[in-house]
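What you see is part of a larger complex, with each chain still in position.
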Amino acid sequence: MTLRVGVIGTGIMGADHANTLHRMVSGAEVAVVADVDLARAQGVADGMPGVRVAGDGFSLIADDSVDAVIIASHDSTHATLALAAVRAGKPVLCEKPLAPTLAECVEVVRAEQGAVGAAGVPLISLGFMRRFDPGYVQLKQALAEGICGAPLLIHNISRGVSSAPGATDESSVTGSAIHEFDVLPWLLGSPIIEVSWQAPRGSTLAKGFRDPHLMVLRTADGVLSTLEVFLNAHYGYDVRCEIVGEHGTLALTEPARLITDVNRGRTVGYPADWRPRFADAYRLELQAWVDALTTGAPTPLATARDGLIAGAVAEAVIRSMHEGGRVVPVDVPVV
Amino acid sequence: MTLRVGVIGTGIMGADHANTLHRMVSGAEVAVVADVDLARAQGVADGMPGVRVAGDGFSLIADDSVDAVIIASHDSTHATLALAAVRAGKPVLCEKPLAPTLAECVEVVRAEQGAVGAAGVPLISLGFMRRFDPGYVQLKQALAEGICGAPLLIHNISRGVSSAPGATDESSVTGSAIHEFDVLPWLLGSPIIEVSWQAPRGSTLAKGFRDPHLMVLRTADGVLSTLEVFLNAHYGYDVRCEIVGEHGTLALTEPARLITDVNRGRTVGYPADWRPRFADAYRLELQAWVDALTTGAPTPLATARDGLIAGAVAEAVIRSMHEGGRVVPVDVPVV
């Protein structure tokens, strides 16, 4: 059986998902791509024989030739589209965040409860792809094997070359830091319970908001995590994570393949954005989602509830930001 | 259209190919696996619903439900099976070497000439997977972009943990060094024309043959390449390549993801064998082969003739080995 997938949104992320599904994932094919910008959708479909185009996500969801849906449209549309897919009984892989506000997150989680897809898999999966990054997977495994002993501190760094237009202090948290809000509890098996936020003087390259941010997160197990988010770091896309344990440390290393010796220097490269860095993670995430839907294979895909929890952490961080950097407890709504 | 593939040989390499095709390649499925050891074949098939088992490669080739064939059985069977597939008009991806002797290589290349598959792709492709390794691909691209200037020297190292039973001085060349015999001309766009062979005192961990080997290879463009092949290097599987050019150097770096700080040391790991190191290369090679057969997409897959050329280099190296390390010209048979 080949899973016929519809992809909503053909911006950078949606086009990337469609392309990966089409070229590198076993057991699935792209059936339809949708975008309010039809020409953009057509541009993506052109490279994929047999793929049709739709002008909006709702008609794609309703299309009988679509078995499952990927939502990669604007953040503000995620919740509404996810609800539509749940009503249609179609499995969804929704890009993060589940929704920009906690209230919408709650609504989606409520709607999905009880609804389970044909293969016993939750109807909604959330695109926290770091859970599939080979580096993070090795980190989690090495931690579980006790190689560094009991974890005490985690240092996280998330840097990009330049922020997208319209970035705000808040979107830096809900759109970028949110990856760590999911991956830290996943690594530790312990929820984030307390957060605080500070910022140094901002980069003059960041327009209209403060950049970088510095957060400190405490999980229920007593581990403290630092998190630098710097969207305009300029030099490259660079994600780091070091776990400091009682007997040693575990850290991601940039997965470079090439060393260049030129101009008095020995250099390994950084990518310009997240796609090369997390190409494996996206591919493996899509494969896991397809496998889960076609064979019922168990999977570490994030759920709608994981999205709600990460959203609650984001909300607490934003409160600390607005309240002078004080320590704020995380309050996850009861659903 | 889904390409139905038969895999001949279910040892380490064949099982790995079947598994990769089944789980991670778009547009293909494993239809049949064959092995003279039926139980071993069954073991591989068990994990893949719908896959059938055959007791020999010839019946697999004749099977109507098989569109294309992967040959991963013992080296000594490659030529005979490839010839059978060519006669049946079925495309083949044959593991290296094309054949252990040059005479057999010639026979296969002759038989294939003129025979072209449905998609305009040569009937025989050869499993020189390094051409698909992201590291080697970046190396070739950076070289083409002139980043290190005109190449002058290349240093190659190929180390494994321990040799397979039955390894000989000659099989170290035909089975291991042969990867560099293909990849160096592919990198440089220039054939190897002259070789010499030496060996230091051997490792006491190598039983029944000399290990390591040291070769010096000259390509027609005047570049000299050193090649250390050390099958019992003990510490890990480690493949290196550094291109020294007029303005700088380009080198592969071990594609590790995790750094561990324990016991007074900062460590990145080496794999125990070639599979983790070249997992991406094998997957991308299989995907390229499937794409070429189903869509006619152009591909850098090695051909039977590439296998013949590499075999001719191996023969020259073995002659140097038997003749006191003298410089021996490479003589590629005219076919």
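Order of writing sets the chain letters: A and B. Residues in each chain are counted from 1.
Just so we're on the same page, a residue touches a chain if its C-beta (ideal position, glycine included) is under 8 Å from a C-beta of that chain, and two chains touch if they have at least 3 such contacts.
Quick caveat: nothing in here was measured; it's all calculated off a predicted structure.
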If 2 of the identical subunits are displayed, how many subunits does the entire complex have according to this structure file? 4
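Everything that follows uses one rule, which is that only the chains that are shown with their structure count from here on.
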In degrees and to the nearest 5, what turn takes the CA positions of chain A onto those of chain B? 180
Calculate how many whole Å lie between the centre of chain A and the centre of chain B, each centre taken as the average of the chain's C-alpha atoms. 37
Of all residues in chain A, which touch chain B in the complex? 2, 22-26, 28, 134-135, 138-139, 142, 147-148, 247-253, 255-263, 268, 287, 291
